[in-house]
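As you look at this complex, bear in mind that one protein chain is not there, while each of the others sits in place.
Right, chain A next:
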Amino acid sequence: MEELDGEPTITLIPGMNSKKKQMCFDWGPGEMLVCETTFDKKEKSETVPNCPYIHIVRKDVDVYSQILRKLFNESHGIFVGLQRIEEELTGKSRKAQLVRVSKNYRSVIRACMEEMHQVAIAAKDPASGHRYSSQVSILSAMELIWNLCEILFIEVAPAGPLLLHLLDWVRLHVCEVDTLSADVLGSENPSKHESFWNLVTILVLQGRLDEARQMLSKEADANPPSAGMCRILGELMRTMPVLSPGNTQTLTELELKWQHWCEECERHLQDGTFAANPHLECLCKIMLGDEATLLEQKELLSNWYHFLVTRLLYSHPTVKPIDLHFYAQSSLDMFLGGESSSEPLDNILMAAFEFDIHQVIKECSIALSNWWFVAHLTDLLDHCKLLQSHNLYFGSNMREFLLLEYASGLFAHHSLWQLAVDYFDYCPELGRVSLELHIERIPLNTEQKALKVLRICEQRQMTEQVRSICKILAMKAVRNNRLGSALSWSVRAKDAAFATLVSDRFLKDYCERGCFSDLDLIDNLGPAMMLSDRLTFLDALPLLEQKQVIFSAEQTYELMRCLEDLTSGKLECAEFDAHRLQDDDIETTKVEMLRLALARNLARAIVREGSLEGS
């Protein structure tokens, strides 16, 4: 048995006192049944339980969230699309396609986040508002992690572009800048706004130097004495060497130019160009990557990975992917400063910077309440051929394990189970057998749902499940006296035995009432009647029961004579045999039926012939 990764959570069952009473439980496909027992080791057993209920305990509550439903539905489409284009993914376009898939997943997460955020704002009571807000932060963390994984594992950005991607990453996730910018620029006198310098600073921290320059020009206009300094600083900002996409310079060239630029900044600092304005001097220090200055901006940076990226931008812009984790670790340590410990999110990001994919997935599995994230991310990374077959002790690889867990969770839902079917389809080892087990347990409240289940089973040649489901439906139909439906289900299952059962019911009705209740069905059986000889017999019987008398009295007498000949002949050569006895029983019933029908037909024929004169 492996060690536990974390402490298991405790769930209290309402109404049960676990100190006094024992509980018993049983596992189901997606949930657990729990109830109180009357068993007590210490005292003699009591007969009256305190808690009379059976509780259903479900681990996965997210599946019932209205907003997350969209996440499940949309991502299902992306997942299936990815599996289908797998064969077509070749060569250079492969990476681009996989990146596109990754961005699709992320946009779905963002859409959910946005919607959840709106709901959180509009929430009437603070408790649910708080619940939605925490859900938003979880989604935001998921998108943050996924985005980083996309940059490091799927995009596989090399040194140079790596920094640009990381800058985008940070800009996307520290979004207070936009609101702040709107606030400040929207005011009458932007440069006099109390948050003006905060805005300029954070723009510089995020490497948005063009926008920072624009702000400085506003300050220059409003405050002429500082215009000269603003102009010089602005010029430094403009000339900072950056690798732009499509730029053909090599990393070495970039590095060289950047060194020169740093020296120029340093010179200004030494000369005290900005000494008169502490704000501007601070900005210059930031641009030189001065760690102490950067750490003073903790509040604006708000987290250690922002600190990391800013550090890299202004000290090591040509950082290589393999060196990332050094800077990441030191950034985390410096930022936390020994005051607080790292949180799960920090550990996950650190694992990503260390390129330890398995650790990322493991930590995410523990931290998140639902398998959605790890299942889809792992599947995508598997398509990138990044996961060695990490065999778990029960033999299935990690990707399949996570997909199975996720899909099983979906099966508990009355409508999302359809998505799960596709996930099982793409699990080559245990998918089919899992599907077989789950699909038989779906409650079939309507025929339309049953038809969908049957279609799924038939498409996968799951004949056993088809027969079993059709039998259940046919039985239900018989119980509800829907004999036509029952027959329809037994025809679909190609179940001759059941078709016989249904026709027995018809015959029973006929015996009791003396007429057929559902003549429309029997009249129009078609080839279905070949399924069972009982049905064939049924098909013929109505000839004697038509409103219009088909056989005349004379003909009926003839038929009766034939019947007597047949039955007496059979009795003579009957052997004493158990099998024959059963057959005889069936034969006797048929004969009784025929006799009854012939007698009735005779009666009608006599009446008709007696009353009408030759018409």
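Here, a contact is a pair of C-beta atoms (placed from the backbone, for glycine too) under 8 Å apart; a residue touches a chain by one contact, two chains touch by 3 or more; residues count from 1.
Keep in mind that, in the parts below, contacts and distances are computed from a predicted model.
Participant: I want to check something: the complex is missing a chain, and I'd like its UniProt protein name from "Nucleoporin Nup43", "1-aminocyclopropane-1-carboxylate synthase", "Dolichyl-phosphate-mannose--protein mannosyltransferase" or "Elongator complex protein 6".
Facilitator: "Nucleoporin Nup43"
Participant: For the chain left out of this view, which of A:Gly129, A:Pro344 or A:Gly484 touches it?
Facilitator: Per the contact definition at the top, the residue touching the missing chain is A:Gly484.
Participant: Sort through A:Ser340, A:Thr446 or A:Ser611 and give me the one touching the missing partner chain.
Facilitator: Touches the omitted chain: A:Thr446.
Participant: Even though one chain is hidden, which residues of chain A still touch it in the full complex?
Facilitator: 69-70, 73, 76-77, 81, 415, 418-419, 445-449, 451-452, 455, 480-485, 487-488, 491, 517-518, 520-521, 524-528
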